[in-house]
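To start, the structure under review is shown below, and the notes come after it.
Moving on, here comes chain A:
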Amino acid sequence: MKKLYAVLSFGMAMTVAATMATAQVKVDPELPEYKPVSGVSGTLKSVGSDTLNNLMTLWSEGFKKIYPNVQIEIEGKGSSTAPPALIEGTSNLGPMSRKMKDKEIDEFEQKFGYKPTSLPTSIDMLAVYVNKDNPIDGMTMPQVDAIFSKSRKLGYAQDITNWGQLGLAEQFANLPISMYGRNAASGTYGYFKEHTLGKGDYKDSVKEQPGSSAVVQGVASDLGGIGYSGIGYKTADVKAIALALDENSEMIPATPEYAYSGDYPLSRFLYIYVNYKPGSEIDPLRREFIKYIFSQQGQSDVVKDGYFPVPADMARQALESVGITPEF
Partner candidate 1 sequence: MQKQFTGRTRKKKTSLSVKAADVISKHVITIGGIGTIIAVSTVCVFLLWVVFPLLKQADISGTQTIPQVQELQAKPLHIVLDEYQLLALNIYKNGSVLCYRLDNGSIIDTKTLFPDKSISASSYSFEDNSLFLGFSDGSISIGELGFKTTFIDIHDLPESVQSIKEGDAVPYESGMIQRISKDQYRMRTMKTDFDDPFTTESSSPVLLLHHVNSSRGLFYTALYEDNTLRINNISKRKNILTGKVSYKRSGSNIDYTQRDNQPAPKFLLLSGLGDSLQLVWTDGLLLRYDTRDFKNIVVAEEKNLVPDGSSKITACRYLLGGTSLLAGDSSGTVQILFPIIDEEKSIDKTVTNLVAAHRFKSENKEVSAISTSQRSRIIGVGHNDGTVELFHVTSEKKLGSIKPSSDSGEVYDVVFAPKDDALLVMTANGLSLWKFDPRYPEITLSSLFTPVWYEGSPEPMHVWQSSSSTDDFEPKYGLIPLVFGTLKATIFSLIFGVPIALLAAIFTSEFLNPKLKSHIKPMVELMASLPSVVLGFLAALVFAPVVADNLALFLTIFITIPISFLLGAYLWQLMPYRFGLRVQKYKFSVMFLSVPAGFMFAYLLAPVIERICFADNIILWLDGQVGNGSGGWFFLLIPLAAVCCAWIFTVILNPALRRVSAGYTHQQCAVLDIAKFLTAILVTLLGSYLGAHILTATGFDPRGHIFDTYEQRNALVVGFIMGFAIIPIIYTIAEDALNAVPDHLRSASLAAGATKWQTAVRIIIPTAMSGLFSAIMIGLGRAVGETMIVLMAAGNTPVMEWNIFNGFRTLSANIAVELPEAVRNSTHYRTLFLAALTLFIITFILNTIAELVRIRFRKKAVEL
Partner candidate 2 sequence: MKNKPGLRKGNFFESIAKGERIVTETHAEINNEDITLDVKEFNLFYGAKQALFDINIKIPKGKVTSLIGPSGCGKSTLLRSVNRINDLLSIVRIEGNMYLNDDPIYDPAVDVIELRKRMGMVFQKPNPFPMTIFENVVYPLRIDGERNKNVLAEVCEKSLRGAALWEEVKDRLNDSALAISGGQQQRLCIARAIAAEPEVLLMDEPCSALDPIATNKIEDLIDAMRGEYTILMVTHNMQQAARTSDYTAFMYLGRLIEYGPTGTIFQAPHCQETSDYVTGRFG
């Protein structure tokens, strides 16, 4: 049956199953402490995802503390800006909150002769936020689809335009739903479209915000607001609701104990793409930065930013994919 299952692995949404029973998020103890080496200098330029923006900043700050000579420039306008920058050579790190499209991979391959390498650096639970005064606690995925899309591919019967249709009362009984989202350059936009809208179309009235925190800000200041963004951008003025696959499934909240259990419908990897020629030796600057990311300190930064760290096995695979022999 191995073929069947190998076939299944292609293009599947990332679902993770594990038994991490603890509610607190802990970095895998097998990951090593980062040890500095000499001979590291130069400039690292990162162009890509806005969802990873804060995370990249944390990593670069940690890295610069160890290597003050290194310059790091970070630009986060959306995942779609990463491939062109890697191809043109204007960046050497391409953070993306979605996987590269075939066309983007082709363009890269046409220029360099080999495909780009993706490193899964952390795990995100894409949260659906509502205003903190909104009493609703959870929704099913078809309901979220019916709110945001005009195609309702997940099968919800009616179009949902105001909060009363979800059973809310008093001042929410007739309040129109005000939607905030990202623009088309964003990997978050694409991920949400694929998994919540079933590749359907967004309604025209979803307000496109320039970044992840702008979405949260919009929802925070709008009583009838709803928006999607990485869990790392949660503030005290918004509430992340629980999601259920359909009406017969359980409501799974966006809390740490469900990060790895595979039940939260919108979990995803946050990637960093690099230009690595297979079989070659990666340059010291990038090598050390990547090692930093997959060390205790790097993954603690992940926790600090509100995302979830990767397990040691994944870290090993990632390091090997860029020709670094893991020491753990």
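Everything that follows uses one rule, which is that a residue touches a chain if its C-beta (ideal position, glycine included) is under 8 Å from a C-beta of that chain, and two chains touch if they have at least 3 such contacts; residues count from 1.
The candidate set was assembled so that all candidates are chains of the complex that A comes from, given by their letters.
The shown structure was predicted, so the numbers you read here are calculated from the model rather than taken from an experiment.
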Out of 1 or 2, which chain touches chain A when the complex is considered as a whole?
-> 1
Interface residues, chain A side, partner candidate 1 - complex | 1-13, 15-20, 77-81, 83-84, 98, 101-104, 106-107, 113-114, 150-153, 155-159, 162, 174-176, 178, 183-185, 187, 189-191, 193-195, 198-202, 204-208, 210, 217-218, 221-222, 260, 262, 278-279, 311, 313-314
